[in-house]
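Mind looking over this structure? Questions follow.
Moving on to chain A:
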Amino acid sequence: MSLTVLAIDDSRTMRNLLSAALGRVGYSVDLAEDGEAGLERFAATDPDVVITDINMPNLDGFGFIEAARKLDRNRVVPILVLTTESAPELRARARQAGATGWIVKPFDDERLVWAIERVANTEGRE
Partner candidate 1 sequence: MSQHDAKSKLGDQEVVAFRVAGQDFCFDIMSVREIRGWTETTTLPHAQSYVKGVINLRGSVVPVVDLSDRLGFGPTDPCARHVIIITVVDGQTIGLLADVVSDILAVSEAAMHAVPDMVSDQVKAFISGVVLVEDRMIRRLDLSRVVPRAGLEAA
Partner candidate 2 sequence: MTAAGPDEFRASFFEECEELLEAMHDGFGKMLDDAADAETIHVIFRAVHSIKGGAGAFGLDALVAFAHHFETALDRVRSGKSESTDALLALFQHCGDHLSDLVAAARSDQPVDSEQAQLLGQQLDAVIGPVNGTRDEVSDAAETFVPMTLDLGAFGGPEPTPMAAARQGFTISFTADPELFSSGNEPALLFRALDRFGTTSIAADTADVPPLSALDASMSTMAWTIELETEVAEDVIRDVFDFVSDCASVSILPLVGPDVGPVLPNPGATVARSNVPDAFEAPDSFPASLADPIAEPRVGTPEDAPGATVGSGKPGASPSVTGPASPQTIRVDFERVDKLINLVGELVIKEAMLSQAVGMLDLPTGNDVLQELDGLKQLAGEIQEGVMAIRAQPVKPLFQRMARTIRDASSLTGKRVRLVMKGETTEVDKTVLERLVDPLNHMIRNAVDHGLEATEKRRQAGKNPEGTVTLSAAHRSGRVIIEVSDDGGGINREKVRKLAEDKGLVAPGAILNAAEIDALLFMPGFSSKDEVSELSGRGVGLDVVRSEINALGGRMSISSELGKGTVFSISLPLTLAVLEGMVVEVAGQTMVVPITAIQETLQPSTAQIHTIGCGSRVLSIREGLVPLADLGAIFGFRETPVDLTDHVLLVIETETERRCALIVDGLQDQRQVVIKSLETNYTQVDGIAAATILGDGRIALIVDPEGIVGGIAPVPVSLGRPPHTDPVEGENLVTA
């Protein structure tokens, strides 16, 4: 079974790009357009890894991560944060919220996959 990714971003264009990039390497992609919808999908589909934007309506990226971390699960799901800056403060903030790693926009398909490989078992679920 291939890796399942949940990608959360309020920009339709970003969702399209992520979906295409991840689909190309054979991952199975689920999409949500804000943190709230993201939480619903997260609970329903139990993805292997989550990629989330920070600035979103209804529930932003940090809110999503904090809520996701509070859920009772048997493992800590890796969550990557999409950011347009790579400043240390932002990373620290992301880390504080419980993020696993980060991907800087505009993202290179290769680096996207590289980030996922370092946090998720890309050979499928154990």
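Selection rule, in plain terms: all candidates are chains of the complex that A comes from, given by their letters.
We adopt the following convention: contacts are C-beta pairs under 8 Å (C-beta built on N, C-alpha and C of every residue); 3 or more make two chains touch, one makes a residue touch a chain; residues count from 1.
The structure displayed is predicted, hence computed values, not measured ones.
Chemist: Of the candidates 1 or 2, report the single one touching chain A in this complex.
Modeler: 2
Chemist: Quick one: in the complex, what on chain A touches candidate 2?
Modeler: 10-14, 16-17, 20-21, 24, 35-36, 53-60, 62-63, 69, 76-79, 84-93, 95-111, 114-115, 117-121
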